[in-house]
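This structure is in structure tokens; I'll ask about it shortly.
With one protein chain withheld, the remaining protein chains of the complex are depicted in position.
Up next is chain A:
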Amino acid sequence: MGAKTCFHCGLDATSSEIRYDDKSFCCNGCKTVYEIFSANDLTCYYDLQDAPGATPKEIEGKYNFLDNAKIVENLLEFNDDNTQIVTLYIPHIHCSSCIWILENLNKLNSSISSSIVNFGKKTVRVNYNAENFSLKQLVRLLSSIGYEPFISLDDYSVGKKNVDRSLIYKLGIAGFAFGNIMFLSFPEYFQVSGFWIEQYAPVFRWLMFTFSIPVVFYCSLDYFISAYKGLKSKLLNIDVPIALGITVLFLRSTAEIVFDIGTGFFDSLSGLVFFLLLGKFFQQKTYNFLSFERDYKSYFPIGITKIDSKGKEEAIQVYDIKKGDRLLIRNEELIPVDCILIKGNARIDYSFVTGESDVVSKQSGDKLFAGGKQQDGSIEVDVLKTVEQSYLTQLWSNDVFNKNKEDSFTNLTNSISKQFTVAVLSIAIIATSYWLIVDDSKALNVFTAVLIIACPCAIALAAPFTFGNLLRIFGNLKFYAKNATVIEQLAAIDTIIFDKTGTITANKETSIAYEGSELSEAEEVLLKSSLRNSNHPLSRLLYELLEDNDILTLDDYKEHIGKGIAAKHDTNSIKIGSAPFVGYTSETATLNTAVHVSTNNKYKGKFTFYNKYRKGISKLFKRLKKEYDLVILSGDNAGEKENLTKLLPAKTKLFFNQKPEDKLEYIKHHQNSGAKVLMIGDGLNDAGALAQSDVGIAISEDVNVFSPACDAILDATKFNQLYNFIRASKSAISIIKWSFVLSFIYNTIGLYFAVTGQLAPVVAAILMPLSSISIVAFTTVCTNVLGRKLR
């Protein structure tokens, strides 16, 4: 038999030897989940997908804040005597089994009446009865089956959010009107005169007029507003000729039916608006499960345990924390405020803030910053500052977080629309003045016809469809851009700035090198056995790296916090830890993390931990350097400088010891001298830089869990594809330019009819949708070809 995998979660279960019901499990947690499911007739869970589960995590005390009625009240969407509704975000939702089990929660507990999953958003909406069931119990139930919900400060005002569905309404109305008007205009397309038309035409025409009213006054409202705003700030954006076209279409058509001159262009009008809205809808495609607007609130806990003067524990809301409060931070809990350590072993993981993976040990009396995660048992702290005033959260009061990048960027469509509008207006005026001399009865007809036919529907559609399609192609390749503007801006950048830790280095991997005198077999066994007892992250790393040996039972083992470990077996003793601890005095200044070893009080050597760089980084930089200025801004010390200079092209600028504000200022400085900056980072410490840059891309090992506010999220495994993504964005720009050429050809043909005064409604009705559809087809085919090249 080959390697066994866990029936529940799919992890390796060869060595665990946990068997139940003829199935192997990797741990007791997974077995327990299976037991729960089989006891409740829910084993269908495993039929839908192989090994769909996750190992349940220990959550002792973690959700105690849900005992606080005020917090629960704020999380609930609906709260009446016997009915409570809550929506929980569950990151683990990933397959149809997940949907199935979560929608059958009512079988696990009778107090749950129903639950509905939104797969795209990874949420479950649970309807339960709080009479003998609480939100805390619900969360515990979910955690016990491996679906631990993620509750953050961001959730702390749900139920008040309104979904904006106006675009769907507008699209529906425009489509409805477009279809009906098309049917109503059919008789007149084919029969120009005759008794039948003369008798019934007015009815058809006024019906069309009625249908077009909501299209003009509701569906195209956004275009009028945008055009008005553009004109107010003296900008001829693309919505100006569109709004002008819609207005002229409506007025002329109305005039035509009022004075019984013709049918008007209601069909073209509604078709135009429908296609424009369709483009908007297509571009609006967003990633429901990702959030690009996250700030610290998405990561901070809602509640925290406060210890009052009598030593009683009480769950309070994070915003209620006051200066001087005594808080209890449990293992794996996030520190929400700046504070001073009073009691306990503080091992703080600041990776969340800085992207650094090393855990920092703190002594009582030391200052702890908000955003750190406690790793080793519970600690007690005294609060120094409230949430909003803490060091990390203050970064968000910087102005860059209130600036909208889209507003300050003139996109391709708007830059071309200026010349376009001027050209159209001059053609209209020239043609009109010509006809005023030759045949003044046709002058007004020609003037309006030019404005109608030149309405830049195709131009306005080119960008949304190209970028919209590319956005989805990128999404399939795990590069998630916030919107179309991001792709356009990505094509324009000339400087790329990288963060180091977590961005160009992998978070979870380190390479370790040993320097010093060789260890004997007995010493190696002793080293491994001692490391086995330690929970320090460096010990764990080292332990996993050393080859398997027999494990000794140690006679004596002692861990000195912040220094190292000392162990004894028979006559041999070993010390592992910092240089002074093992008695090594001639420490040459190295900036890298190192673990020193001595046996029987004799110094042996050290293990040095190096960052491991992502695969293909060297190649990527070589390809990028030809076209871009490359900079590395690291919050780290200069320990890796030598390594980096070897690895990266000579031109790359390296900066170390950069604080979050420094990074932001650096980017601002370069932007002022005209650079278009792409920032690539990962931690919350990059948040300012990501917001300041023209395009901020967050690298994420797990897109569902963590990423600071940014313009795009790139899956870490696709990091070496970065160059291809930028190139694809550039190709997208040329696709759009070609579409412009195509639509100019259509416009020229249309203008011929308009200028010569022979624009019949049927010509407009054919030409306008034809140009729109062919542009859509052209851009879609081109971007798909582009996407195939990316794969």
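Just so we're on the same page, a residue touches a chain if its C-beta (ideal position, glycine included) is under 8 Å from a C-beta of that chain, and two chains touch if they have at least 3 such contacts; residues count from 1.
In this section, contacts and distances are computed from a predicted model.
The subunit not displayed here is recorded in UniProt as "Cbb3-type cytochrome oxidase assembly protein CcoS", chosen from "proton-translocating NAD(P)(+) transhydrogenase", "ABC transporter ATP-binding protein", "Carbon-phosphorus lyase complex subunit PhnI" or "Cbb3-type cytochrome oxidase assembly protein CcoS".
From the set A:55, A:74, A:118 or A:618, the residue in touch with the chain omitted from the display is A:118, counting the whole complex.
When you scan A:165, A:232 or A:646 for touch with the missing chain, the hit is A:165.
The chain not shown here is touched by just one of A:35, A:67, A:103 or A:222, and that residue is A:103. Of the candidate positions A:69, A:203 or A:638, contact with the unshown chain belongs to A:203. By the touch definition given at the top, chain A reaches the unshown chain through residues 41-42, 44, 47-48, 96, 99-100, 103-104, 116-121, 163, 165, 168-169, 172-173, 176, 179-180, 183, 196, 199-200, 203, 207.
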